[in-house]
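Left out: one protein chain. Kept in place: all the others.
After this line comes chain A, so read on.
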Amino acid sequence: MFKFLPYVFKGLWRHGMRTFLTAGGAAVALFVFCFVASVQEGLNRLTDGGDADRTLIVFQENRFCPTSSRLPEDYARTIREVPGVRDVMPVQVWTNNCRASLDIVVFNGADPQQLRENRGLTLTSGDWSAFENRRDAAVVGASLARRRGLSAGDTFSIGDLSVQVAGVFTSPVAAEENVAFTSLEFLQYTRGLDSAGLVTMHEAYLTPEADPDTVARGIDDALRAGPVATTTRRKGAFQASTLSDLVDLIGFAHWLGFACVGLVLALVATTTVMAVQDRVKEHAVLQTLGVRPGRVFGLVVCESLLICLIGGVIGTAAATAVLAFGGLAVGAEGVTIAFRPSLSLAATAAGVSAGVGLFAGVIPAWHAARTNIVAALNAA
């Protein structure tokens, strides 16, 4: 079969424009497919990630936007005493946009020491001491830094906030790379927040043996007597609930991904059918020379596969590059979903391309292989 590869390539080349347009269509469709899939993957990482079940979020009852949740900072002491809680980190959240946005900027104010212990952040530039020693210092997630063109030493201002970038970090949780961390006091005393002694939420980290739901109930029970009632949920559930509107949209976009696959299938199948119809006589000649029907089938499928793979690889590569270097994220109410490329995503896209290419070629290839040789030779 490999001996016939030059014939296959030349077959594609002979209708260069048609091949180019079809591969281009496949590339665009696979680009969209990768984007949609990366959003889905980002959501899955957020809601199913390692810390999604082992961290609890204590939020003000019946509140959703970070600006409306105002809990006493000293709730941390009460929460820490609930059995199963290993540590508690009060967090003040500030966001430039509570609604769904593609350029959401989220600041989390927290104790720098607790941040280092609980979040597993790795600085890729700058240093922690600058962050710990300067009140208006911030460490910025790599995606946010990329999107906003920030690096260590820069001043970053947005709204009433102005911080010095002490470093850029990466995180095992992709979505955190869209966040900037400052000290808790800095955000509490930011003009407009007026949150001295108040925080947006408490993050409770659990001991290994603790049951998250039991601990969550325990926390809410313990704080019931306090001035502000709370709702405590697993971090994954909290984020899924916060992003519920987006989750519905992402679920819809999922179908868009399938539509892209269907589009490629139709496009490549049409091109392959046209190629086979153009070459009915040629395939009959090949069979007259002694090429087996099965090999003619293989040659046609190979053409279809190649067109689809070429387009798929280009589209996937372009999507991977944009996802890797674009620092894109979508978020709402202070929670972000990171668009990240991944090997599994690229492999899935390549697999989809190959599968669609094979499938699109089957029927035209069958016709080419089963053609009546004499009738095809006599065709004009």
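Everything that follows uses one rule, which is that a residue touches a chain if its C-beta (ideal position, glycine included) is under 8 Å from a C-beta of that chain, and two chains touch if they have at least 3 such contacts; residues count from 1.
The criterion applied here is as follows: contacts and distances are computed from a predicted model.
Per its UniProt entry, the chain excluded from the display bears the name "ABC transporter ATP-binding protein YknY", taken from "Acyl-CoA dehydrogenase", "ABC transporter ATP-binding protein YknY", "MaoC dehydratase-like protein" or "NADH-quinone oxidoreductase subunit E".
Take chain A: the residues that touch the chain left off the picture are 3-4, 6-7, 10-11, 13-14, 281-282, 285-294, 373-374, 377.
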